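One chain of protein is taken out of this complex; the other chains stay put.
And then chain A:
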Amino acid sequence: MIERFDDRFPNLPNRPTPNPIERPIEKPIENPINKPIERPIQKPIEKPIEKPIQKPIQKPIQKPIEKPIQKPIEKPIQKPIEKPIQKPIQKPIEKPIQKPIENPILKPIESPTTCPPYTMPNRNKPQADPALVRIMQYQFAIYDIALYLDTHPNDTRALTTRQRLASELHEMTMAYEEKHGPMNLFSHHGDYAKYVNEPWPWDIRFSKEGKINVDI
């Protein structure tokens, strides 16, 4: 049984009935039979006036008058007169008058005694360790195996391999940090001040064979 809207809500006032569609008033169709037949007015055909054909007047061919060829008069070649080279007169260079610079500050500024002058660290001879490339290779291999373990968490082959590579990487990292300071900010191994003397990462150029060239 279909439940109607009025049955569910009987207390609601009656909705207004929809207005009939207001159609535009259609024009009465004219009966074509009542219309007088309009016959086309037959105009007289205007014949084109026949003009007499004018024959082209044959003009006499005018032959060109043959003028005698005038030979150009050969003028004698005038040699250019060699003018003496005029050397430019060397004007004496007027030196600007050096005015004495008036220094408004009479007394020199006294440097503060509390702040020592900053000296740049000695970075003339940076040495990049080729062990850095070896560490990067191990880090990449471990990262790739970690991605494999995301989809294969129960693969014991990957787990043992990752453990072996990570332990080898740890030894290499310890040896590197002992030499050149900590590798990142969170490392507690090595001297933190050593990294200032190391070449910056953008100064190191890594080749395909694992060699390191410092570009300074």
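In this text, a contact is a pair of C-beta atoms (placed from the backbone, for glycine too) under 8 Å apart; a residue touches a chain by one contact, two chains touch by 3 or more; residues count from 1.
As a working rule, contacts and distances are computed from a predicted model.
Enquirer: What name does the UniProt record list for the absent chain among "Ubiquinone/menaquinone biosynthesis C-methyltransferase UbiE", "Spore coat associated protein JA (CotJA)", "YdbS-like PH domain-containing protein" or "Protein-export membrane protein SecF"?
Expert: Choosing among "Ubiquinone/menaquinone biosynthesis C-methyltransferase UbiE", "Spore coat associated protein JA (CotJA)", "YdbS-like PH domain-containing protein" or "Protein-export membrane protein SecF", the correct UniProt name is "Spore coat associated protein JA (CotJA)".
Enquirer: May I ask which residue of A:His152, A:His170 or A:Arg205 touches the chain that does not appear here?
Expert: Reading the full complex, the residue touching the unseen chain is A:His152.
Enquirer: Pick out which of A:Leu165, A:Met183 or A:Ile204 touches the chain that's been left out of the picture.
Expert: Of all options in A:Leu165, A:Met183 or A:Ile204, contact with the hidden chain holds for A:Leu165.
Enquirer: Given that one chain is not shown, which residue among A:Ala141, A:Met183 or A:Ile204 touches it?
Expert: A:Ala141
Enquirer: In terms of residues, what is the contact footprint of the unshown chain on chain A?
Expert: Its contact residues with the unshown chain are 134, 136-138, 140-141, 144-145, 148, 151-158, 160-161, 164-165, 208, 210.
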